[in-house]
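In this view, the complex is presented without one of its protein chains, the others remaining in place.
And then chain A:
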């Protein structure tokens, strides 16, 4: 990493955070497995047996990762992400998250149209008639592609119900 790019999160911090997250996941899996019997009966291992040990192995391996993080990455100044990189990722991720929430509520077609048009206008710097036309064209193409050709319906929202497209 060159020094003139400002580091936002260090590799070491992220290694530790991820190790803790997988450790927590392991604990969650073990707790979930404990809702069932984890031993053996005459029918072989009981339902909780496999997940229980899977969870235990995740916990053990996470501890290993944490140990390695302290051994290998603690001293290094390596960055996980720079401020510039984080800004670029967020510029992509936040609209994506908004798209997911929007599609959940409004259906995938409306979500797609709003998302594409929005990104083109506010991030791509296109003029709105062009952006609306492109977004509309792509959404329309997807509609024909999924609903007519492949016959796999996508998630619909209130707008489709309003127009009676179902």
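Methods note: contacts are C-beta pairs under 8 Å (C-beta built on N, C-alpha and C of every residue); 3 or more make two chains touch, one makes a residue touch a chain; residues count from 1.
The definition used in the following text is that contacts and distances are computed from a predicted model.
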item: Hidden subunit of the complex - UniProt protein name among "NADH-quinone oxidoreductase subunit D", "Threonine synthase", "Thiolase family protein" or "TctA family transporter"; value: "TctA family transporter"
item: Given A:20, A:57, A:144 or A:159, the one touching the chain that is not displayed; value: A:57
item: For chain A, the residues touching the chain missing from this view; value: 11, 14-15, 18, 22, 25-26, 28-29, 32-33, 35-36, 40, 42-48, 50-51, 54-55, 57-58, 61-62, 64-65, 68, 80-81, 84-86, 88-89, 91-93, 95-97, 99-100, 103-104, 108, 112, 115-116, 119-120, 123-126, 134, 138, 142, 146, 150-155
